[in-house]
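Shown here: the complex without one of its protein chains, the others still in place.
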Amino acid sequence: MDNNKRYVYADNAATTKTDPEVFEAMVPWLTEAYGNPSSQHTIGREAAAAVADARERIAGILGCKPREIYFTASGSESDNWAIKGAAHANVKKGKHIISTEFEHHAVLHALESLEREGFEVTYLSPDRDGQISPADLEAAIREDTILVAIMFANNEIGSVLPVKELAEVAHARKITFFTDAVQAVGNIPVNVAELGVDMLAFSGHKIHAPKGIGVLYCKTATRCFNLIDGGGQENGRRGGTENVPYIVGLARALELAVERLSDSAAIAAKRDRLAAGISKIPYTFINGGMEHRLPGNLNMGFEFIEGESLLLWLDMYGIAASTGSACSSASLEPSHVLLSIGVPAEKAHGSLRLTISHDTTDEDIDYILEVIPVVVEKLRAMSPLYKG
Amino acid sequence: MDNNKRYVYADNAATTKTDPEVFEAMVPWLTEAYGNPSSQHTIGREAAAAVADARERIAGILGCKPREIYFTASGSESDNWAIKGAAHANVKKGKHIISTEFEHHAVLHALESLEREGFEVTYLSPDRDGQISPADLEAAIREDTILVAIMFANNEIGSVLPVKELAEVAHARKITFFTDAVQAVGNIPVNVAELGVDMLAFSGHKIHAPKGIGVLYCKTATRCFNLIDGGGQENGRRGGTENVPYIVGLARALELAVERLSDSAAIAAKRDRLAAGISKIPYTFINGGMEHRLPGNLNMGFEFIEGESLLLWLDMYGIAASTGSACSSASLEPSHVLLSIGVPAEKAHGSLRLTISHDTTDEDIDYILEVIPVVVEKLRAMSPLYKG
Amino acid sequence: MLYSEKVMDHFTNPRNVGEIENADGVGEVGNARCGDIMKVFLKIENGIITDAKFKTFGCGAAIATSSMATEMIKGKTVEEALGLTNKAVVEALDGLPPVKLHCSVLAEEAVKTALADYYDRNGIEHNIDVNCDGCCESCARH
Partner (left out) sequence: MLYSEKVMDHFTNPRNVGEIENADGVGEVGNARCGDIMKVFLKIENGIITDAKFKTFGCGAAIATSSMATEMIKGKTVEEALGLTNKAVVEALDGLPPVKLHCSVLAEEAVKTALADYYDRNGIEHNIDVNCDGCCESCARH
């Protein structure tokens, strides 16, 4: 087994490769078609038309009106906008928000900033599988609850939550429901009308568009203040000259992702083969449940070893992955997601997330399965915790 | 004179053409080098290194530390972050802010949102030339003033303000000074250390980088809350996976802009020729003063006609420009900038902004000077206000 | 914002530009402060509009709607012309961007003002009611 014989990118939950078709769609807007959509002249109007067209196509896919689609610069911006904007717009009704312990940091830290302002947040605990039950949500609702923010699919363990049911619980009490769908959109079918959510966030770079473009879906009549005030862009609700190239790219990426939803079963089958193969190594376990899970997500725990050193070795073998180990985070805390589903800290440090995509081949899977036992054994051999 | 014989883009204050060199610099990051800078593996680390390198180069040009440069998605985001963030972080000291009447809407609307929260804002009036005097600022400062937000250069009339002197006035009273330098950076020398400002915003798409990337310079120890909370990106102060391609592009664009500062005199000379030529048409006037003015900016008033119809005709002749007419804005109000410097509404409607760049040729100027009298006459002939 | 081809045609080749000397009815609406002025001149013989001309200060839509409105009333009876709605002008132009609908209102009102002037000159009672002062605050219709 030689190093770097193959390059396998198995970190698609972190970011994805920009699809060549998406790149091609963007090139004109990055070169000759540089007009500002707010301008009155021809190249400005062409840019405006391109943005309008992208908005329509995205709205068509998500099942909403074009005016309900707002372009942002990231999933994080969409999360912050929805949460802070809805909280501030509804403050007369109350100051209580319900979310979960295992949201992305964009959601958690936005909520923390609201807590510093005097809002109160109840964080629901997921179960071992990474699920949040509608009954728990129901029980947490108070008279002064103004917002529920629960993610659609978790970024570390890939659990897919019952968003439709959760939104129904919130709506029965007339509470705005927001879902961070950054990991869901493009990986599983997402139709906002069917789901009945009021606001939904997603991000381009998780679906083979570039980093730096996101969307907030915001249903007509949903009360939400602006995060970025400015000119009349995005119907006066998000200032800033539009990122025309990435908006065009995002629409193409979403179309491609939706076309590729038919690959889901094949992706899940590859993922399952990966899980089965790795599980043959002793002292390994799967983090999160397998039933309601994103097709490309696998999160494995390896006892006695630490995730960052595992990543480094995999990287030397040309395999890109990620870990919930503390050592990989600036905070030096292990993954709050793994802790929230009950994985003890010592085991969370030995976690490995492999997230595959439509372009992951069977040979890639073979290669990962060939490399992992070797590097795990190497690290265990030098671990004071491993008794052989 | 035939339509569309030539295409002259004279709307560089609205947005600029992405420089081919900037595009080239971005291509790898839009294709194969798609790593997430937060990832532990090789392509992630390469992306992180590219971002760090861009940050260093930009800091070097602006005269600050790399850690003081924060990447955002637009000038508008930078404006909102600085203003809302500094206001909220200093609220214990007071709730009074000083700005000007002719800021960009990103600043004005951010301030309005603070006013709705209970902040108080004093808007200084510019003089006819578009200048704000340090004495006026001094006079407006109160015990509870926490922030001064004054633009570096105006986007419509190109007036360049005495930011260094204004910042000194604020600092003498220990007040944070923010400047929106979106129109200044890349067009005139900007060194934050020399200027002594605490925060400064600029935007990529005004300096031949794409739309959707901006910077907030925030001096160490300046109190400013986050606008977008999230992961550890931007030193924990701005969540969202980094827009690696545009960050790389921005650094290159800024370098090119700074190299081209030596073209300033030549650009100003072309602009002056344009002004002289247009001024030969009767009933025209220049908006704003000519002394402290961005080299590429010209803003002319034409009596008896309305700006949008002028733009449409110019566009048919292949000339891209802009106007402060109400008809070009969704708000149906004429330019607040022109009104602020004392141009009456009826004259503001007939304004035309021509903003040229390093790539504007003498032939372009000739062409504009050939076309404008023709279309002005055409429109005047059908105006009920024009007596011939 | 995109104008239809029809709008661009009427903007670049406006029909009926000019004034009519000794017109039988003249109407001017709008004001320069708000960015649009339309002045309509009518020649009316035996209750029939035999000629219509306009002068307009305003945006592309203002010019195009003036052109179209004058075109639409030529050859019509005064009563028919009074039935001209801004909606009909907009339709004839294959639509206008939403922020430009007020221009069509202005055109309708300019025609009506000219017709009111005709009635007034001829001592004919009428209840033509023109509200538009050219500034959008005065109008909820745009």
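Just so it is clear, A, B and C label the chains in written order, and each chain counts residues from 1 on its own.
The rule we apply is simple: contacts are C-beta pairs under 8 Å (C-beta built on N, C-alpha and C of every residue); 3 or more make two chains touch, one makes a residue touch a chain.
The structure presented is a predicted model; accordingly, all values stated were derived computationally and were not measured.
The missing chain, though absent from the display, is touched by one residue of A:Ala172, A:Ala345 or A:Val374; that residue is A:Ala345. Touching the chain that is not shown, out of A:Leu137, A:Ala326 or A:Ile341: A:Ala326 (per the contact rule at the top). Summary of contacts with the chain left out: across A:Ala49, A:Ala172, A:Ala193 or A:Leu312, the touching residue is A:Leu312.
When the full complex is taken into account, the listed residue touching the unshown chain is B:Gln40, out of B:Thr15, B:Gln40, B:Gln131 or B:Ser383. The omitted chain makes contact with chain A at the following residues, 304-309, 312-313, 316, 325-328, 330, 332, 334, 344-346, 349, 381-385.
Assume only the chains that are shown with their structure count from here on.
Averaging the CA coordinates per chain and comparing them to the mean over all protein CA atoms picks out B as nearest. Taking each chain's centre as the average of its CA atoms, chain A and chain B sit 34 Å apart. As a whole-number value, the distance joining the C-alpha centres of chain A and chain C reads 55 Å. The residues of chain B that reach two or more other chains are 308, 312, 328, 330, listed in rising order.
Counting partner chains per residue, chain C shows two or more touched chains at no residue at all.
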